[in-house]
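Every protein chain but one is kept in place in this view of the complex.
Let's turn to subunit A:
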Amino acid sequence: MTQETTMPLWKQDGAKPFIQIKNVTKKFGEFTAVDNVSLDIYENELFCLLGGSGSGKSTLLRILAGFEDLTSGQVLIDGVDMANIEPWNRPINMMFQSYALFPHMSVAKNIAFGLKRDNVPKKEIEQRVAEMLSMMQIEAFADRKPDQLSGGQRQRVALARSLIKRPKLLLLDEPLGALDKKLREETQFELVNIQDKLGVTFVVVTHDQEEAMTLATRIGVMGNGIITQVDEPRDVYEYPSSRFVAEFVGSINLFEGRIYEDEVEHVKIKSKEAGCNFFVNHGISCAPNQKVTVAVRPEKMKVTRRKPDQEYNCLHGQIIDIAYMGNLSIFRVKLKSGVIVRVTLPNLVRENRNPLTWDDFVYLAWDDDSSVVLTS
């Protein structure tokens, strides 16, 4: 495939969304699982719904599949209102978290199930199942029952079964949740390749932010039934729109502060708990003297023993904890105010002659453009 140089659809004005979720609300009794969510997903996207348990992400997925009725709102897929379309008539397939392989059928029969329901001629079924088996590299297990397969093999069968009908939209509920870490990493890339090859729109639900980061074209961060931010993975990480997103995606240090100088191209913020002033090199639309939260990612900080030559964005504290992770080390630094800051440093050399160690006093500093100011 040639590399697309055009702008992604979601950045183009007037591009027609493939899935339109309009003011969708779903209540279970008194509990609101999905709260007035509106979302557009475009063709060929690999969209990740990221959220913790109980965030409503799975409910939203089940709404798309047709397993849950709406309390209010509307879902359009390819311009068609899905309100009265039963799950078995939707141009959608789903891969379940538990894989939901039929235990009494062989792998090949599991995969063929969807085509048989559509009365596809037998010859064609055989041919398409064979193609799918070879694409997923599971030919060897075609005659086995699901309980004779490993977790990774089952995952492939589930994916094969959900793709065999060539759906326009594939829903994946925690597709990699049941795999171990190594396998998960390999499968992540494979999923992206398959999606690219088949040109199917994927909507993935996951609680694993790493998974969302590697898979997604865009991520929708969900919490308490609301989508708080929809952006490309990099933007979700670097420019979280709220405290909730900042804390949910990756780890981050947050400092409460008050704006004391607000210019068009920069703001200055005073923070008692940080024990220093912050300088942010972009303007913020906010009330004067407003309370804000400054967020800094642990890897954006430089750690030095000597005081760096900068007036702003420089903390001083004592190392209270070190975790050696192999590729990097995590330091927990306690500031004078008692606030604990998390810093990560890559382990660039094998043996450090003068390593930072417990109880060392250090300065933590970062650039003007490394922090994010959160107003909500």
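By definition in this document, contacts are C-beta pairs under 8 Å (C-beta built on N, C-alpha and C of every residue); 3 or more make two chains touch, one makes a residue touch a chain; residues count from 1.
By our rule, contacts and distances are computed from a predicted model.
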item: "Sodium:proton antiporter", "ATP synthase subunit a", "ABC transporter permease subunit" or "L-serine dehydratase" - which is the UniProt name of the missing chain; value: "ABC transporter permease subunit"
item: Touch with the omitted chain, as defined above, among A:P17, A:G51 or A:G114; value: A:G114
item: Residue among A:A15, A:L70, A:I85 or A:A100 that touches the chain left out of view; value: A:A100
item: Touch with the omitted chain, as defined above, among A:I19, A:A65 or A:A246; value: A:A65
item: Subunit A, residues in touch with the chain not shown (by the definition above); value: 65, 67, 86-89, 92-94, 96-98, 100, 102-104, 113-114, 117-118, 147, 161-162, 165
